[in-house]
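Coming up: subunit A.
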Amino acid sequence: MKEPQKSVFVARETYRQRRTMDAARLLPLFGILALLLPLFWSETVTAERGTSRGIVYLFSVWIVLILCAAYLSRRLRSVLRKDESDGDAGGGG
Partner candidate 1 sequence: MSFNLLVGVCLAYVAALFLVAFFAERRAQAGKIGWLRSPIVYTLSLSIYCTAWTFYGAVGYAARSGLEFLVIYLGPTLVMVGWWWIVRKLVRIGKTQRITSIADLISSRYGKSNLLGVIVTVLAVVGTTPYIALQLQSVTLSFAVFAGDWRASGRQASAWQPVDLNATALWIAAGLALFTVLFGTRNLDANERHHGVVSAIAVEAVVKLVALVGLGVFVVWGVASGPADILARIDASPIADWQPDASRWVSLTFLSAVAFLCLPRMFQVMVVENADERHVATASWAFPLYLFLMSLFVVPIAVVGLGMMPAGANPDLFVLTIPLATDQDGLAMLSFLGGFSSATSMVIVAAIALSTMVSNHIVMPLWLSFATKGATVSGDVRQVVLIARRCSIAAVLLLGYAYYRISGGGTALAAIGLISFAGVAQVLPAMIGGIFWRGATRIGAAAGLLTGFAVWGYTLFLPSFGGSFLLTEAVLEHGLFGIGWLRPQALFGIEGMDPVVHAVMWSMVLNTLAFCLGSLFSFPGPLERLQGAQFVNVYEFGASARGWRGGMAEAEDLLVMAQRILGADQAQALFQRAATGQGKSGYLPDPSPDFLEMLERELSGSVGAATAHAMIAQIVGGASVSVEDLMAVADEAAQIMEYSSRLEAQSAELGRTARQLQEANEKLTELSIQKDAFLSQISHELRTPMTSIRAFSEILRDGGPVPEEDVEKFAGIIHDEAVRLTRLLDDLLDLSVLENGQVILNEQAGNLNELLDHALAATHAARQERPMRIIRDEHAEDLLIYTDTDRLSQVFINLISNAQKYCDAEDPELRIQVRQRGPRVDIVFADNGSGIPEKSQTLIFEKFSRLSDQAAAGGAGLGLAICREIMANLGGEIIYLPGQGGAAFRVTLPLARPKAAAAQ
Partner candidate 2 sequence: MGKHILVIEDEPNIIEAIRFILSRDGWRVDTHSNGEDAVEVVKRTLPDVLVLDVMLPNKSGYDILKELREAEDTRALPILMLTARGQTKDREMAERYGASQFMTKPFSNAEVLENLRQLVGADT
C-alpha cells in the first residue's frame, strides 16, 4: 500500500544508509550460521581436542560479531537520531 509513495531511486547517501541497514539485518543470520558450524565438525579432523578447538573458534566468531556490530552501530546512529526526533514530534502532539 505505501510502496508507491516511496521513491524508487534515492541519493547516494541514503542508498548507502539503507544498505547499512540491510547489513545490520544480515549480521545475526551470519552469526547463526557461524555458531552452527561446530555441529558439523568431525572428531578426527585435527589433532586438537574438541574443547580447546571450540574455545578458539567460538571466541573468534564472537569477537568478529562484536566488531561488525560496533562498526554498523556507528554507521546507524545518525538514522536513529533522526527517527527519534520524528517520534518526539509525533508523540508530543
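Criterion applied: all candidates are chains of the complex that A comes from, given by their letters.
Here is the rule we use: a contact is a pair of C-beta atoms (placed from the backbone, for glycine too) under 8 Å apart; a residue touches a chain by one contact, two chains touch by 3 or more; residues count from 1.
Here the structure is a predicted model, which is why all the values come from computation and not from measurement.
Subunit A shares a touch in this complex with candidate 1, selected from 1 or 2. For subunit A in complex with candidate 1, the touching residues are 1-2, 4-5, 21, 24-25, 27-29, 31-32, 35-36, 38-39, 41, 43, 48-52, 54-55, 58-59, 62-63, 65-70, 72-74, 76-77, 80-81, 83-84, 86-87, 89-91, 93.
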